[in-house]
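Missing here: one protein chain of the complex. Every other protein chain is in place.
Each chain carries a letter (A and B) given by its place in the written order, and its residues are counted from 1.
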Amino acid sequence: MEGIIGYGAYIPRNRIKVEEIAKVWGADAPSYKRGLMLEEKSVPSPDQDTITMSVEASKNALKRAKIDPADIGALYIGSESHPYAVKPSGTVVAEALGVTPEAHTADFEFACKAGTEGMFVALNLVKAGVIKFGMGIGADTSQGAPGDALEYSAAAGAAAFIFGRDKIVAKIVDTYAYMTDTPDFWRREYQYYPQHGGRFTGEPAYFKHVTGAARGIMQNNDMKPEDFNYVIFHQPNGKFPLRVGKMLGFKKEQIEPGWLVNKLGNTYSGSSPLGLAATLDIAKPGDMLLLVSYGSGAGSDAFIFKVTDRIEEVRNLAPLTRDLLDKNKNYLEYGEYAKFRRKIRKAD
Amino acid sequence: MRDVAVIGIGMTKWGELWKKSLRDIYVETALLALEDAGIDRIDSMYIGSMSSGLFVGQEHIASLLADYLGQLPVPATRVETACASGGLALRLGFMEVASGMSDVVLASGVEKMTDVGGDEATYALGTAADQEYEGYQGITFPGLYALIARAHMQKYGTTREQLAKVAVKNHHNGLKNPLAQYQFEITVEAVLNSVKVADPLNILDCSPITDGAAAAIICPADMARKMGKPLIKVIGTGHATDTIQISQRKDMTWLEATYQAAKQAYAMADKKPEDIDLIEVHDCFTIAEICVTEALGIVEKGKGGEAVEAGLTAMEGKIPVNTSGGLKSKGHPVGATGIAQVVEVTKQLRGEAGERQVKDARVGMTQNMGGSGGSSVVHILERE
Partner (left out) sequence: MSTPSRYWREIPQRYRLEANKCNRCKLIFFPPRLLCPECKNRDLEKTKLAEKGEVITYTIIRVPPAQFSDQAPYAVGIIELKDGVNLTGQIVDCAFDDIKIGMKVKLEFRKLFEQGHAGILCYGYKFVPD
């Protein structure tokens, strides 16, 4: 039996409210809040990036897994904001955790799906018997161009999952992947901010792939929405995951525990993984979970997990995701946010 | 060992000397010392310079300065113990003369600091700290002393006002030193309201960035006597080290290297703290003077702040400290500071200190410190 043996989250403490951003661009905050179902988003400090958040989320995962980091055979980080264009994030994280040198690492990039890609590969390497433990991390300090709709949602956070065969917290029932070439969102080399296709990111992109993956994995396992206690979708804004859930026949109560986006924003590669971490925080032994990510470009990974008795033992060994989200917040004004996110042009 | 005397001193007005290069400043100063001694040849020279490499991009300055001073081919040695480099230059010169190896030695120091911008100067000075474990964390030189200050305040109840009074006293003294960089009075209020640098230290707690040099000529006392010079003997020298990372010290408020260096110097000179008539100490920051007076045994451990407040170390006090204005008012061209202290004490012992003359001064002490106290050099001078 394979599955998650430890999980951990990390969210920076800085927040900015939708009103604070809207004020600068003369936008109508109430309509943004209604339209996107967003209230505020997390913002990394200047000393935080995909690497540092990955380390902290991984340390929390290790606290729950209680294994020797040196036994981890593969460590994958999915992000669209790897700090280096060339040079892996994974080596830094592996070195900080004590995973080196006998391990495989790779940095994944597939817009917001890169995190679950890392999880997918790490998990399946464990399943294949190639490694004893594998780690998949989704982390991002995503950027939205000033004044663009993305600026209201592009947030920062990380979640890490350790997979193994013993002492499982959530057993893996099945995985599934669904993808086509759909250019709904991209960032060219040397460009600072991403571009997107506006409303094209909806129906032919997010909704098509998320429903495709969800239906595919449910069909393969002969399961229906009511067979799951909880479902976690990628959360680019508040509305999309709720709407896609409704399209598939899920109830709001199944979605809500992992629906963090209204207070967190879109943490890109960290988005659905953080939703999964928050759901594990409240799940009971025997609960069935469906995770469906989405990455522009475009594709979705789907996972079915069955929570085990061990969840009760490990849950409180590391910070709960909702606590990271709700406690110790520090609200920024736009000027400070612009400085933190390097949106101010300074002298060389 | 031969007795050693100071027969010549030189120092020019310190400050932001925009028109002058390192070699200009140095040669001008060293020539004053040669003139004062009434000689034109030396046997050897030592130059204290903390970081000519970072400040002006020039290493190998000993030969360069020997050349420009017209002294080739004498052996010339640059010495470095951060801000204690000057003091160390005197100590090594002393050893060379005392041992009989050389007769006339130039002990000197120089730093040209204003050719780099403020953040680069901050960086250069910061290299006196442990670069891998203090510098890497963004600590600065004022920051290190601020850490000491906060700990001293916590442990002994030293107050922010007491720190300020060190600066006020030294500016008051410096007013009477025509060579000082800053010749103006300041008030406690001005110090407390000055720009914050590294809390709890403000800009007026800090010694300035200065261009300057200082020089002293030493020779065997017998030779000095024959030359008919006022006999200012170097009767004690001490030098000691401590961890350069302050976090590694058992007591962050205590300057062990200064204590050890002073112990050596007192023993060699056969003097006690109460025998000393005046002291020039390394007040790179106000807290430094407080800690140094404790380590020198002038005041009890933890009482440095109270002593300043009570006027013990003032010009008219029991033991005047920093009659020159100290680093605070006179300026702090790091490598030159230790020698400038000797220049001041020599002037006082000769009775040539003008308006700031300490009456009947016979025994004077200098204390020069590197980094946050990782090295310290102490000398005791006496008029025969």
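Here is the rule we use: a contact is a pair of C-beta atoms (placed from the backbone, for glycine too) under 8 Å apart; a residue touches a chain by one contact, two chains touch by 3 or more.
Everything numeric in this text was worked out from a predicted model, so none of it was measured.
Checked against the full complex, the candidates A:47, A:189, A:203 or A:222 give a single residue touching the omitted chain, namely A:47.
From the options B:64, B:246 or B:378, the residue with contact to the unseen chain in the full assembly is B:246.
Set against the missing chain, the residues B:185, B:199 or B:270 yield one that touches it, B:199.
Here the missing chain is touched by one residue of A:56, A:107, A:184 or A:301, and it is A:56. Within the entire complex, the positions of chain A that touch the omitted partner chain are 13, 45-49, 51-52, 55-56, 59, 83-84, 92, 95-96, 98, 328, 330, 346, 348. Mapped onto chain B, the interface with the missing chain covers residues 118-120, 122-123, 126, 132-140, 142-143, 146-148, 150-151, 154, 195-201, 245-248, 252.
Basically, only the chains that are shown with their structure count from here on.
Rounded to a whole number, the gap between the C-alpha centres of chain A and chain B is 59 angstrom.
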